[in-house]
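The complex is shown incomplete by one protein chain, all other protein chains being positioned as in the whole.
Our next item is chain A:
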Amino acid sequence: MTLFRFCNCTLIRNHALVVDDLWIRHGKIIDPEKVFFDERIQADVEYDCRGVLVAPGYIDLQINGAFGHDFSSPDEASEEMLLLVAQKLTAHGVTAFVPTVVSSKPETYKAVLPKYKRRAGSAKDGATILGTHIEGPFIDEKKRGAHRTDFLRKAPNGIEDLLSCYGSFNDVSIITIAPEIPNMIETVIPELVQKYNIVVSVGHSIASLDIGERAVCAGARFITHLFNAMLPFHHRDPGLVGLLTSHRLPTTSIVHYGLIADGIHTHSAAVRLAHRVHPQGLVLVTDAVPALGLPDGTYHMGAEKILVENKRATIAGTQTLCGSIASLAECVQNMRQALLDGEISKHGEVKIDKQFIVECIDAATLHPASVLHIENQKGTLSFGADADFIFLDDKLNVLSTFIAGEQAWTVNDNWSINNLRTKNSSQ
């Protein structure tokens, strides 16, 4: 099997920037020291990466559609459509994602969910499909956001109601529920977590902090788009936002939270607040609507019509925001800018910026991988991980995307793999 050596990279490794080589074989990142001493061979193909910043590929845990395609639409749902989106997302540095379906009718779930199966990514097929994120319909009406009221449901029969609504839990990775709905904490969450191994996320909810804590103790480990579609922080009842500093959570695992850093859904001061308070839990998500990647106009999402104008997406005829159209790469850039803006003192600027770059990239790679318990394979450049990685310039624009060690996308010829090659002795 051909042994590839990417020389001269500035790698994100162990929460720091490290100048080193990246060795790949069989679509995985390998330990060159082991190869040197145990196998006694040199690389077959070598590339000079000119010192470029190399990060793990971005992972999006909440994305409702893109490039004009709507994951919640039964008419559009198909394996080909998913493939197309997976291929096009590589231009945003995304190498793995979780197609998200908003609150819908049971018939819709049964039509669309079977089309979105977990699938390994490749240069040909685009980003890895990490299962689906079912956001709703067991959510609170007062915090439905852009979800349709007539699709919302309760679960008087516990998990049976979810199963009969969705049809099956196959290939489902994340389910967002409002924990205050009866039976959620008592039976649904524990069963989803223990029996079906599904990540339960709390969101679109009016839960108090107390209910939120009980949901986490019952097994929930993610908060859907923090700040949006939940009660605002109050100093006597912090609500779900208070989970970031709760003292009554199990110490065995941390609570992660999605954050939409599109410059619109979350004020930069709120981004800094969350980051300062609980940086390891921060997960950047796009919550992108189908218009992501398309110019201004009118598009469909679920059974709604949405209007895209000036980087904002709203339900046509209202002021209600319904998801973002910032790519995950842009979210990383926005988060970095938000952190830089918060630094009052300019002393040690370069050093602190390096630290911010690492933290923002971790928020789009290692942290989402941790939510899905796959942090040894994805979201990292550690030995043994899948070789999904991206080249970034110093402004964190994506220059090139690699999946399983092969180039899936490049911004221009300059960064085409053929122009980086310095040695080729493979058969």
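Operating definition for what follows: a contact is a pair of C-beta atoms (placed from the backbone, for glycine too) under 8 Å apart; a residue touches a chain by one contact, two chains touch by 3 or more; residues count from 1.
Throughout what follows, contacts and distances are computed from a predicted model.
Per its UniProt record, the hidden chain corresponds to "Glucosamine-6-phosphate isomerase" from the list "Serine/threonine-protein phosphatase with EF-hands", "Signal peptidase complex subunit 3", "Glucosamine-6-phosphate isomerase" or "Aminotransferase class I/classII large domain-containing protein". Checked against the full complex, the candidates A:Pro32, A:Pro74 or A:Pro106 give a single residue touching the omitted chain, namely A:Pro32.
Within the complete assembly, A:Ile41 is the residue of A:Met1, A:Ile41 or A:Val350 that touches the hidden chain. Considering A:Asp21, A:Asp210 or A:Glu375, the position touching the chain not shown turns out to be A:Asp21 (whole complex). Residues of chain A in contact with the chain left out of this view: 21, 31-34, 36-37, 39-42.
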